[in-house]
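See below for the structure under consideration.
Missing here is one protein chain; the remaining ones are kept as they sit in the complex.
Chains: A and B, in written order; residue numbering restarts at 1 for each.
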Amino acid sequence: MNPAPHRRRSANRIHPAVYVALGGMVFFSVFPLYWMFVVATTDSATAYSLPPHVLPGGNFFHLASLVFEIVPFVQALMNSLVVATSIGVGQAFLCALAGFAFAKLSFRGRNTLFLIVVLTMTVPTQLSVVPQYLIMSRLNWVDTLQALIVPGLVSAFGIFWMRQHIGNVVNDELMNAARVDGATTWQIFWRIAFPVVRPAALILGLFGFVNAWNDFLWPFIVLKSPERYTVQIAIKALQNNRDIDLGLAMSGSFLATLPLLVLFVFVGRRLVQGIMEGAFKG
Amino acid sequence: MLTFVNVGVILTIAEAAAVDDHRMEGRLKRVVTTATAVAAAAMILTAGCTPGSGGSGSSDPNTFEFWSFTGINQQASVDAYTSDHPDIDVKLTEVGDTSETAQALTAALAGGKVPDLVLIQGDDMPKFMQAPENFVDLTTLGADQMTGDYLDWVISQSTTEDGRVIGIPTDVGGMAIAYRTDLFAAAGLPTDRDEVSDLWPTWDAFMDVGKQYVAATGKPFLDNTPTSIFFQAVNQGSERYYDANRELSYDKNPQVKEAFDLTLRMYEAGISGRIASWTPGWTAGMSKGDFAVMSAPSWMLNAIKTNAPDSVGKWDVATIPGGSGNWGGSYLAIPARAKNPAAAWDYIATMQSPEGQLAHFLEHGALPTTPSVYTDPQLLAKTDPFFSDAPIGQIYTESVVNIEPFYIGPDDATIGTELLNTLTSVEQGQVEPDEAWDTALTNVRNALRG
Partner (left out) sequence: MLSPATARKDTGRPTRSRQIQQGVRERLAPYAYIAPFFLLFFIFGLFPLLFTFYIALFDWNPIGERSYVGLKNFSDLVDDPRFWGALRNTFSIWVLSTVPQLLIALGMAHVLNHVRLRAATLFRMSMLVPYVTSVAATTIVFAQLFDRDYGMLNWLLGLLGFEHIDFTASPWGSHFMIAVMVAWRWTGYNTLLYLASLQAVPRDLYEAAAVDGANGWKQFRHITVPSLRPIIVFTVITSTIGGLQIFTEPLLANPVGGLTCGAARQCQTLTLFLYEQAFGRFHFGYGAAIGVALFVLVVIISAINYLLVTRIRSERP
């Protein structure tokens, strides 16, 4: 643990041990990525030698170009982008919609149906991959992107979260006034409720995006042709290569992680915020 | 269906993003809008390429899809073919290792997109032979004129009892030992390949040489025992995991047990580097000289060249203790639902004819299955500078010509893997040598039950 012995509460003095702990945390969080970059810019033989070479080399473009030769990596990036964006956007929109309905509309069975939604959160669907695969086979969706996207649009937690959020921040009086004016439910949602919760929906969408981007098991089962691979499966294909070159695998790994890192630079703060807001408050 | 729904969703969101909302940071809004637009565009573009059932395939007679496994360098053959047939486009995919490729093929045959041409490794072939209707009978495309060109025991593995030819053999794995001349010299061992071959007429002699090497240098002699000893020794017998009546006999066959025990003795002699084959550490070890000796069926030479190009000229090839045997070898087959069997067949007929196999051998060292070329002067004279000009043509044909072929059955791959894994576990210190055989039998039984 990190005990901080006698500190005056009001002082801004921070015990060095704290900085050590924090620094350690940052270091361990980032080091594996750094190492990935080092290997991606040198090669396998350098990685498999002691003492370790910790500085990047100049081999980046060579290895990267090999990666693009061996697997259709650009296509894989596009595939990942399409799937992750569709899921992110889809989840954000659909969860806001359903959350709005549960929070602000009254209809018969509302509470029961919402309870069902909550219960579904406990169902781990990953273990039904066998029948899920058979369903895809029947729909002729094996080896397609929609097999990844459509099932990914469900998020019970997202609905739960949006309902809570909408319940808190959307103004009832405003809604009633709009109703009196003759607005339809859709208009109320679209023009009043959604704009207010758009930041939260965005965060939801971001998490959906990140999770979809990193998803491995289901794409691994469902995708067969290299043109359909997402970047995660493309990395596995690079690792497969019997003429095993770690430099190649690391180069592909780095290229696959880069888009998310770039995105993270832009929206990382939002992600942090999202986690902080999504926490249970007792 | 999906495209419509998603485009609708995306356009709606894009409209929303365009609405002025001072609560959203400008930068963030731009990112979202851009990503949305890109995704929408990408989806519209790829939506057209979303395949339906059985795969898009191509009705274009000048294109065909070819699945191979990694490590066998089919790309070179494909390049040779397309340079002679520039109008043909071959889409080669290296799916994974031999098991993964077989799995992918099985899944495809079950109801997905099948390739037009597929390379199946010899140990995986019997399982596919159990359901020959999944493949085109190649005699209908002209194979009956070719079958005589191949070694009997090789082509019989891919012919059904009623005479349907399911696969055409591509190569066989004649066996030998590759060794590092520089490391041998440093250990005070002879480096000339004939002298080296004389050092180990038997596996026990081989073990003695290994001990000598370790005593002289303190470094491992062999890369590992499961692959380099067991998988070689077990392939030298007259029967393997099935007997002559095609019944499972892995547990009763004394030759299998002998090979297994031999491997254990080699491990206990302390000559193994315990570096499992086909791992990154193994490929690194080849270039670094972490071991001096490794198994070298003909197709392995190419692997060494690809993985350790810096060690050129430091290797040589000697005969294998115990004489000849066969390890590996593959077949080309055409799935029944292939869109373009004609183009696939043309590739097979061209590349796997005796001339085609000879040409491939001269370039890449994979031993032909067409015995007519075994006496070809070009083949006999072929030397490989990477391996100190070893006459690989002679070495490998000699190892193959005298073998007594054994039957390979449907569960061969599974049994072999379990035995190999058990021996690897011994090398990793997870299983005691005296328990190893029983553990192996249990593992095989568990794996076979389904």
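Operating definition for what follows: a residue touches a chain if its C-beta (ideal position, glycine included) is under 8 Å from a C-beta of that chain, and two chains touch if they have at least 3 such contacts.
Being a predicted model, the structure only gives us computed values, none of them experimental.
Chemist: From the list A:Leu63, A:Leu94 or A:Val170, which touches the chain that is not on show?
Modeler: With A:Leu63, A:Leu94 or A:Val170 as choices, the missing chain is touched by A:Leu94.
Chemist: Could you pull out which residues of subunit B are in touch with the chain that's been left out?
Modeler: 8, 12, 97, 99-100, 103, 106-107, 109-111, 131, 134, 275-276, 278-281, 284, 290, 420-422, 424-425, 428-431, 442, 446, 449-450
Chemist: For the chain that got dropped from the picture, name the residues of subunit A it touches.
Modeler: Against the missing chain, subunit A presents residues 1-7, 9, 12, 14, 18, 21-22, 25-26, 28-30, 32-33, 35-36, 39, 47-52, 94, 97-98, 100-102, 105-107, 110, 113, 116-117, 120, 122-135, 150-151, 153-154, 156, 159, 182, 184-187, 189, 210, 213-214, 216-217, 221, 231-232, 235-236, 239, 244, 246, 249-250, 252-254, 256-257, 260-261, 263-264, 268-269, 271-272, 275-282.
Heads up, the rule we're going with is that only the chains that are shown with their structure count from here on.
Chemist: With chain centres defined as C-alpha means, what is the inter-centre distance between subunit A and subunit B in Å?
Modeler: From the centre of subunit A to the centre of subunit B is 37 Å.
Chemist: Quick one: in the complex, what on subunit B touches subunit A?
Modeler: The touching residues are 1-2, 6, 9-10, 12-13, 16, 19, 21, 23-24, 27-28, 31-32, 35-36, 38-39, 42-43, 46, 49-53, 55, 69-71, 93-97, 100, 104, 107-108, 110-113, 278-284, 287-288, 303, 306-307, 310.
Chemist: For subunit A, which residues count as touching subunit B in their complex?
Modeler: 44-45, 47-49, 78-79, 81-82, 85-86, 89-90, 92-93, 137, 140, 142-146, 149-150, 194-195, 198-199, 202, 224-227, 237, 240-246, 263, 266-267, 270
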